[in-house]
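Working notes, structure below.
Heads up, one of the protein chains got dropped from this complex, but the rest are sitting where they should.
So, chain A:
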Amino acid sequence: MAKMTYIKAITSGLDQVLNDDPKTLIFGEDVGKNGGVFRTTIGLQDKYGEDRVFDTPLAESGILGLAIGLSLTGWRPIPEIQFMGFTFEAMDGIVGQLARDHYRFGGQKNFPVTVRTPFGGGTHTAEMHADNLENYFTSTPGLRVVTPANPYDAKGLIISAVESDDPVLFMENLKLYRSMKDEVPDEKYTVPLDSAKVVREGSDITIVAYSAEVNESLTAADALAKDNISAEVIDLRSLSPIDTDTIFASIDKTHKVVVVQEAQRMAGVGAVVASDIAEEKIMSLDAPIGRVAAPDSIYPFAQAENDWIPNADDIEAKAREIANY
């Protein structure tokens, strides 16, 4: 087993699915010779040829149209949208078409498309590159949305996403790409598409987070532990559907919960989690549901990102408040 970065783990997973299924195709802007602007697909065109890994013209709606049409002719497409902000150009393709097509056919045809796209703040990108836009997609029936928070899950989830016959939006966190390493098996393994994971056990309070905020939550949990507050941290991994069973089981143990997201408060995943908890587990709670989220401004100008993105201190403060309620 080798230590691998998050981005290398995704590359390794893509290598695996290209190897396993000759109908898989990777395409998008710069994914071929250049290996993607972040090098996520590096080496794959050399290994599998231009027929399987290829550049497209610069047009995101066209890329999604390509994915849908290729599905109709028996292929298993893995398109890349270079940055999540660019998914707006492919909104009809993803939300208006891809997510609905299996339903429209009354289940007769599958559209096994995995749309990969990088997102997430903290790397001082240009505008429209880092926004957390997941809520536009998690409110779309028919589409699965997953995002790994560590290299191990990154490889296992990308393989599951590609093997799934449902369309999946696979969100890759820009800041995590090269900032963390993990033991990642060389061989094939999968991580289920619709399951959250307890990444730190605790007994006093549950912190639910996803993507880069999982690490921030773990840092907060370390700080809380010094004051004998034992925090359990859950990584959602799947944003649609939400694995409420794992969350509810934890709340039955801790009776307190804080829900964390990097996206603006009004942008929904945390709100959905909080409403699920309120609906099913309110009688098990000893305190109000805490929420940590970015403020409801437009995504900040890059220089001010660190003042805006919720961090470990914000999570620690909210968790302390709820724990001591």
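Keep this in mind: a contact is a pair of C-beta atoms (placed from the backbone, for glycine too) under 8 Å apart; a residue touches a chain by one contact, two chains touch by 3 or more; residues count from 1.
Assume contacts and distances are computed from a predicted model.
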Message: Missing chain, UniProt name, options "Pyruvate dehydrogenase E1 component subunit alpha", "Carbohydrate ABC transporter permease", "Molybdopterin synthase sulfur carrier subunit" or "Cytochrome c oxidase subunit 3 family protein": which is it?
response: "Pyruvate dehydrogenase E1 component subunit alpha"
Query: Among A:G13, A:G36 or A:G93, which residue is in contact with the omitted chain in the full complex?
result: A:G93
Touching the absent chain when the full complex is considered, from A:L72, A:M128, A:A278 or A:A304: A:L72
- request: Could I get the residues of chain A that touch the absent chain, sorted low to high?
  value: 25, 51, 56-57, 59, 61-62, 64-75, 77, 92-93, 96-97, 102-108, 110, 141-142, 144, 164-166, 194, 240-245
